[in-house]
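Working notes, beginning with the structure itself.
In this view, the complex is presented without one of its protein chains, the others remaining in place.
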Amino acid sequence: MKRLLVVTLLLAFGLLALAKTTITVWTFFGGGEGFLVTELLKRFNAENPDIEVIEQIVEWGQLYNKLTTAIAAGDPPDVSVMHLALLPDFASRGALTALDKYISKETLQDYVPEIAAKARYDGKLYAVPFDTHPLVLYYNKKLLKEAGLVDAKGEVLVPKTWDELLSYAKQAKEKLGLEVGISSEIGAMMGERLFIAYYTQLGGQIYDEKTKTLKFDLEKVKKTYEFMSNLYTSGVMKPMTYDTAESLFQNNQSPFHFNGVWVMAVYPTLEGLQFGVTNLPAIAGSKPYTWGDSHTWVIPKKPKDDPAKIAAAAKFIEWFAKNAAEWAKAGHLPVLKSVLNSEAFLGLPMRKDYAHVAEFVVPAPSVKGWLEVRIKMWEIGEAVILGKMTPDAAAKELVNFTKQVLED
Amino acid sequence: MKFKRYLLIAFALALALVYLIPLIWMTLASFQSEKDILASKWIPSKWFVENYKIILQRAKLGTWFVNSLISATGATVGILLVCIPAAYAVSRMEFPGRKILYLLSLTGFMIPTQAIAIPLYLLVRKFGLVNNLLGIIIPALPSSMAVFILSQFMKAIPLDYEEAARLDGASELDVMLRVILPMSLPAVVTVTVLHFTWIWNDFFWPLIVMTSDKMYTLPVGLVALAASDVNIRYGPIMAANVLASLPVIAVYIFLQRYLTRGVVLSLR
Partner (left out) sequence: MAVYRKKKHTLLAYLFFAPFLVLLLIFRLIPFVNSIRMIFYKWDIFGTPKYIGLGNFTRMMSDKVFWASLWHTVYFVILTVPPIVVLSFLIALLIDSKIRFKDFLRSAFYLPYTLTISVVCLTWTMLYNPYFGMIGRVMKFFGLKPISWLTDPFWAMPAIVITTVWWTIGFCIVLYLAGLQQIPASYYEAAELDGANGFQKMFFITIPLLKRVHVLVLVTQIIASLQIFGQVYIMTAGGPAGRTRTLMQYIYEQGFRYFRMGYSQAMAFVLFLVMLVFAYLQLRLMIASAKEELV
């Protein structure tokens, strides 16, 4: 009798193991973010014993190449992370599975409106966003106090306009004998992110509703490049790499710092760093628009749809989005209203200071080809900053290049 | 006269020391906290072993090292197994079409991996070898360099040895394994060292072929580490560098005598 019971139990476990649907997920999250993802995965697996989610970490710079070749070859992962900005490049090629019938209505209605629209291509839902990460301004309280940039109450003066920022940065730099007034990486941070923020504040549009394509306003592009070039020719900023920009700010050698919100996973933990975070300054008369992108989960298209796997995958990604308060520890902003307003999220350090930035995020244009254009923007931005291209030539280059990519 | 010699020795030693500064700094920096590094210190203010702890805990250094070891060893052994008989056939056997096959074997020189990267990748993908160490090993096996070096050396071995063996009743296989191969040892060593180093240090192909970070080889893994983890910066990266280099340096110190000998002989 006992033996029969044991055998039956073993068989049952065996069958249960077989009945598990295994889902592979590709992410590019390493370090602190990686730990959060692993934690969440463990939790999901525990709560859903019939599904097992296995994670594969692919290097950030390689994920999109590898994903593309995997989809083309017919054996992509069941789920992959994807930046919202690149959704059109993939969806337009039929590389993704439509998710309309898998994600619950209540979740879809819970989304911050701008995000929900961008997760669609050609009317269909292709991605489940779980955060947004805008470009913000960091300021070093210790340095600003030392430089005397405080108000009557002794509180640090937070710049609201670009002129204020530049003036404070210059003051602090000169008074304290620092290398720079604002530290930032020159490639993506300046060439794409700051560019989009300032360009949009000028009233510039990237996406043309009529032609449904990318279209830059030449004059406004030129003005933006002039602004960027000025930041460096005035000496307030110097060209540097991403890690140097962070190091200078973290070690009290730069009063201001441009970066995304993702560093909030680390900065609050650093001893000796007293800092604040706020939205980017705005041009007088404009809202403080800023660049931002979103991480989403997508389900790549396979040659043959496996409904069980797709359902399991969809279950996972919806669960993840709803539990994004945990993920928000990495610094990103949740995109579901319920999470954004939850205690779990608002209780995290300094989130109240920048949660409002989400409404000023300029969404990336939902156009195929954006991947290539924005990488070119990094290069053109660098050329302008390094004095290798005049703002005028750079503006023409950007507009021409965009035309070329769209015609390809 | 003597003074000139001492001057020369001093100069040479100084030059060698300056030449090694990057390595010396790398080792010293691996023990420095970020504050020390940002202050451009030479000697750490305190020996910060935390860097090593972080790397050993969080980075998959061991996995990458094993991947590199398996792919480099597997490929080298495979190359020997495949190319030694080929070199022997083309250099010491008589058969119709020998010259053509010899020339064919050299075509590999004309076709560097970079030139065929895309079709090769698609092919490897078709065989299901992507994200697999075999995807590194198998395409590396047909090495024209190996066949050339081995055949050149084998050709030069006088016929007498072979004749003697045959008189004792040796078969072709016996001759290859018991007579020619032992006498070709310098060439074999050269081929082994060259290919092992080459595959160990290869960056481009493993970058393309490997998808998940568990399968990276050491060079690719190190770069991915430096690029992706915001907590692993300067000090820990240098610690990773030191850990990654120790085994190779140890092997080199052990083998260096044979290396020069092999190079000398292969130059002939």
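The letters A and B name the chains in turn, as written, and every chain counts its residues from 1.
Rule of thumb we're sticking to: a contact is a pair of C-beta atoms (placed from the backbone, for glycine too) under 8 Å apart; a residue touches a chain by one contact, two chains touch by 3 or more.
The structure presented is a predicted model; accordingly, all values stated were derived computationally and were not measured.
Only one residue in the set A:179, A:208 or A:226 touches the chain that does not appear here, and it is A:179. Considering the whole complex, the residue from B:31, B:48 or B:200 that touches the absent chain is B:200. From the options B:54, B:120, B:191 or B:215, the residue with contact to the unseen chain in the full assembly is B:120.
Within chain B, the residues in touch with the undisplayed chain are 5, 8-9, 11-13, 15-17, 19-23, 25-26, 29, 37-40, 81-83, 85-86, 88-90, 93-96, 98, 101, 104-112, 114-120, 123, 138-139, 141-142, 144, 147-148, 152, 155-156, 159, 163, 166, 172-173, 176, 197, 200-201, 203-204, 207-208, 218-220, 222-223, 226, 234, 237-238, 241, 244-245, 248-249, 252-253, 256, 259-260, 263-264, 267-268. The omitted chain makes contact with chain A at the following residues, 64-65, 68-69, 71-72, 93-95, 179, 186-187, 238-241, 244, 247-248, 253, 371-372, 375, 379-380, 382-383, 386, 388-389.
Following the convention adopted for this analysis, only the chains that are shown with their structure count from here on.
Here the spacing of chain A and chain B, counted between their Cα centres, is 39 Å. In the complex of the two chains, the chain A residues touching chain B come out as 28, 30-32, 34, 56-62, 66, 69-70, 73, 243, 246-247, 251, 263, 265-266. Taken together, the chain B residues at the contact with chain A in this complex read 34-35, 38, 58, 121-122, 125-126, 130, 207, 211-214, 224, 227-234.
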